[in-house]
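Attaching a single structure in structure tokens format; questions to follow.
Removed: one protein chain of the complex. Kept in place: all other protein chains.
For reference, chains read A, B and C in written order, and residue numbers begin at 1 within each chain.
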């Protein structure tokens, strides 16, 4: 790996390298150091089934690190470049033709590490962030629980103080790629005698510690990227608390903000951009139309054009909202707008895949590329409106926290957690 | 007018004329006595602007009465025929090519008169129902209020007892064709010190009485079929109460049931079937496609076919629900299902009118027939989800009273009406 | 979802439900998903004993219905099978039976009909061709007359239950026009290749015909005159398909409503949230509409009504589009667990998605409706 020395560095009046200079340097460096993306294949291996992919992702991130292109928007003191979102954006654009460590984007680079950056102790930042940017540490979120759903703060996994340590007992689920991770941000209940938001604590825990049992969840498309974990008297030191004891909701809220931003496609902390694996990549509708002999059919052309427009709107909307939140023109919860839009765009796309593929979406030669994916994608259609906080929650947030409408009646508000009614 | 004597009457084992016999008699009588529908014209006069239409409707109803075909499902003792819905349905089918008193269907024949039939005193029934069936009396509903909306029971028009009479003060709105009516069912508040449903009383009041001022409402498409009324110390006798004093909600609920059924298209009390005037009739989408040169366009064909299917589903659904409610297989509130479906069908149709008409929907030769109506219809698109109880209320009813889901929190439940919070 | 079943039909439903509960619960479906074949032949034999392939056939030909209206009985049965996404070749076999019964003016196929009715043979309709949508009357597969035989050349795909079918009802183009042939799958030159299917137990395959020789007695009806039988087959297929779909969505809706009552969030059941209640109200409305049109279509086909063609396509247009939408919304109501393999929702989602696509998509049926009503207008 060579440091990119070919292109010269030009700095602006603020002493920061100009975006254009950075872009040119990135372009030269990427061409020299990163592998180009392979041609699309017929391989339909669902996500998470290929553990070698994780080794590869860590290697690619290490290459970025060695080349001086890791963590563009992370501060310098924690191993990043300390540059702006515009730099990040330029780099992402240049990186599209290359293989990038996309598996690390969610949640490691765009959710967990930013939370540590925002809320961690100086020790935690110095310990974990450089490792993350070097590809040495993969992070995961332990948030949702089997009995949970949208009501994150209603979680029941307990962490009981025992002298200098905490003992964690309970279960978590829907932790993306937990099997491949080193550390996890785990939200627990440390006080059940106060209303739910006030008795939570966030821990950063090692995932391979004794006391954790992990099981992979199989999804309808065969993907096993999510895990379920059972904590049986897991012992962690008090120094692993992120934020304050019983102040976990503040940390969790920050985490949700980063998650919404990332799911909506607006995170500035990513390494490259794109679907994590070929099996879940959106089909090119124009291509699908041609393959199924409908390239000139006006009704199919309308679907192709509409879906294309929707994606352009999504791009423009992300730019608008991210910039407005950054500048304080819009409130932070506005990230929910891009989260909601993401679901609409994704679901419209898969609906059109199915509509264009017709009966080829449901049966055909084994491993067929385009049309057959449509049916597979359709099985996971709701993923886009469930993962990363449901669209129902996003609509609550938009109406209540952006438009200021009255909040939904919560039967557990201001009620000590151990007195709240729960379902079967 | 001649009594239909051409076709013989065949009766079934229950002594009732068979449906087939009734149908044949109706067919012969209609051909002899009712005017055939004129060819469609370019006349776009919006509803309610032509008072002569009301004279005509009363005449046509009188013709039905004289011929022995008025009030097919009304009991004999009040001037009806006492026959079944199957008879009604057969007659309606036979009547389609003829001019019928469609203006009388809503609310006179299908909502108000059935309420009198269900809840009126024997005197009220004997006094009003034969007149209604003879075309001598047109009825109207005075229900909604300017400050109202979906919360019908929250109305504020007062009726104060004063010896043997009541004095009514307040205002009503959205009364269909009130300007052409003789009597109105008027729901009022007679006790404001009890929760809202318990202090209401229904009156049957003359519309031309002193103390009533009427104003016609102009809608966005130019129609003036609705009115607004102001009651200024209108005096009515206690004998005009329908149902019990302070028992008005029971009567009103019955009225809403008949309204939902009628709006959904399932009332057995109508004289004929169809749109009330040419200007609001749905466009024939296949015809519109041909007129705009798109008869062979596959995308337009899909819209035509989908809308056709939707209408067939609506027909089948009405049959299913009406029959099931009648037989007690489904609860009464199921009428809300056809009410909701009606809105979906209507709105899909007008959306497709606009989509097919394209730019011809928004400008073109004055008075142009098809394409130009599309834009006009589009202005009244929400009429289908507002009139006859909003679709939001229908969805509440379906989820709460059919599926048994918890009722929406009502801030005014069990609160004396005069202590309920109201908006600006 | 016929609310007015006859007492005999009600007994039939009970017996069917009982049989399915015992022999084909969802756990059994999941087991079959792992096997090479989507169902066991012996299970279909038992279904045939219960009359599942005899309902359309007149009593004098060895058949017999429950109510005197065999197609309505079949629809009731399809609905029950839909409630547990059972893998039976009900549609495939009965569509072939309907075709044979419709085309009585050609060679005698009563022997095959009897064997189909008895479950000894399984039939299927080979009508789709690679790269085409549902265009049954313009097959690319050719059948060339050579003396007392026809030689078939071409490829069919999306052939339901191809791996287990004994008899293929094949649409072909002859000099006389579109013609159907009844071809034993074991005939020389016929090659069946199983293909991937979205449904875990309803399998499809590709069938190649390389110089397949069949006698002139393999023709169904008269050569060149397949149109009426093809229309009949389509109508029967769609009636059974939409009935099955209706069974599936009612079952999914039932357990999702229950879930909404049982599941609490923020101290309240899901069923108490207005935004969700309204979506349940929409689903209920769409499900009732689906049941209504599906039954209306079945009745029209049973009665041979002139409206049958447009009603069948209306049913497919509506049910085919709404059913996947309802099931996806039910997935949404379940949250993350709704997209796991272990939850049963995807079994239903697969089935209704397959049913959406096969025997004409909703879009194809909408264009068909437009053609049908425009043809009507020209006649009138």
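Points to keep in mind about this one:
What we mean here is this: a contact is a pair of C-beta atoms (placed from the backbone, for glycine too) under 8 Å apart; a residue touches a chain by one contact, two chains touch by 3 or more.
From a predicted model like this one, the values you see are computed outputs, not experimental measurements.
One chain is not displayed; in the complete assembly it touches the shown chains A, B, C.
Summary of contacts with the chain left out: across B:239, B:363 or B:418, the touching residue is B:363. Check B:10, B:77 or B:150 against the missing chain and you find that the one touching it is B:150. The missing chain, though absent from the display, is touched by one residue of A:37, A:275 or A:316; that residue is A:316. In the complete complex, the residue from B:104, B:133, B:307 or B:354 that touches the missing chain is B:354.
Remark: the residues of chain B touching the chain excluded from display are 144, 149-151, 154, 173-174, 217-220, 222, 292-293, 299, 354-355, 358-359, 361-368, 372, 375-376, 378-383, 385-387, 390-392, 395, 408-413, 415, 420-424. Residues touching the missing chain, restricted to chain C, are 273-275, 277-278 (touch as defined at the top).
Along chain A, the points of touch with the absent chain fall at residues 286, 289, 295, 298, 300-306, 308-310, 312-317, 319-321, 323-324, 327, 329, 337, 340-341, 344, 392, 394-400, 402-403, 405-406, 408.
Following the convention adopted for this analysis, only the chains that are shown with their structure count from here on.
Distance between Cα centroids is largest for the pairing of chain B with A. Remark: chain A and chain B have CA centroids separated by 53 Å (rounded to whole angstrom).
The distance from the centre of chain A to the centre of chain C, each centre being the mean of the chain's C-alpha atoms, comes to 41 Å.
Annotation for chain A: residues 299, 409 touch two or more other chains. In chain C, the positions touching at least two other chains are 268-269, 363.
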